[in-house]
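Just dropping this structure here.
All protein chains but one are shown at their positions in the complex.
Let's look at subunit A:
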Amino acid sequence: MTTLLDVRNVSKSFTMGGIFGRKTVNAVMDASFSLSAEKPEIFTIIGESGSGKTTLARMILGLEDPSEGEILFQGQKVSRHASKAERLAFMSKVQPVFQNPFEAFNPLKKIERYLESTARQFLHTKDRAAIDRAMDEALQKVGLSLKEVRGRFPHEMSGGQLQRCAIARALIPNPPLLITDEPVSMVDASLRMSIVNLLKSLRDDLKVSVIYITHDLATAYYISNRLIIMQRGRIVEMGDARTVLDNPQHPYSQLLKASVLSTDDAGAGKLATDPDMVKAANGLVGQAGKLVVRPDGREVRVYG
């Protein structure tokens, strides 16, 4: 098995404050996982705000250097200090999709401009026909076409369509790995599933691996193969998505699952979260513990 991405004992700490009253914040602590190159999968990172999931993604993208540990992509170390050529080669294999499509696109420029500049960068060509072809191919993959998009500004599109354009842009260099940071949280509920289904088809039909960052357990269950659950920088549970979410073992994972709003008893007005559950989950913040492999293949952090 060759690995596509190998995250090895990665930690990241930030220093906050000035010379006096300096504090370090451990955003990610000792995270390890790897993705296989042969079997594309949707790998989900779940956690609340401040759990370090975005920092982890930024490190994989090479936008931050890990304080400890290293990240290998196809055997090469990911570094913020790569040369421009190396960086470009890396970016043609790993592409990001951001949370809010309305912020990702410049509102004053036509959508195709953004796609075009990406195509020009990665294809090393100024040939208009070649660029157009690459753009159209990428847009076809997400269920749009250049004809529909050409000449339009971001505000003329719905959030779902715009997010598809953002994904199409990421697909232009045919990367084996996409990193999507909460791609559906700003998209309307009625259009959300179209994006989620699209990610699924990228994996199944185009063999693209996707790192899907979210706090929405329901869509994570729906599309992901494996997932990790992060609490304040630590991975607390990792394993097969169905195994973990059907029966979460770590108190924090249990709390997350219990907090998902269910529609089964619609209208009953049941909302209370068990306070003991919150206490149990919060009590574990800051304790190191260690990940232990369970018989069903998942890893759970145990303490003491």
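In this text, a contact is a pair of C-beta atoms (placed from the backbone, for glycine too) under 8 Å apart; a residue touches a chain by one contact, two chains touch by 3 or more; residues count from 1.
In this section, contacts and distances are computed from a predicted model.
Trainee: One chain of this complex is not shown here; going by its UniProt record, which of these names is it: "Biotin-independent malonate decarboxylase subunit beta", "ABC transporter", "Phenylacetate--CoA ligase family protein" or "Sulfotransferase family protein"?
Mentor: From the choices "Biotin-independent malonate decarboxylase subunit beta", "ABC transporter", "Phenylacetate--CoA ligase family protein" or "Sulfotransferase family protein", the unshown chain carries the UniProt name "ABC transporter".
Trainee: If the hidden chain were put back, which of A:Ser158, A:Asn174 or A:Thr243 would touch it?
Mentor: Result: among the candidates, A:Ser158 touches the missing chain.
Trainee: Just to verify: which one of A:Asn106, A:Thr125 or A:Ser262 makes contact with the chain not shown?
Mentor: If we include the chain that is not displayed, A:Ser262 is the one touching it.
Trainee: Among A:Phe98, A:Phe153 or A:Tyr221, single out the residue that touches the unshown chain.
Mentor: Once the missing chain is taken into account, the touching residue is A:Tyr221.
Trainee: List every residue of subunit A that touches the chain not included in the displayed model.
Mentor: Residues 48-49, 157-161, 188-194, 196-197, 215-219, 221-222, 242, 245-246, 255-257, 259-273, 278 of subunit A touch the chain absent from view.
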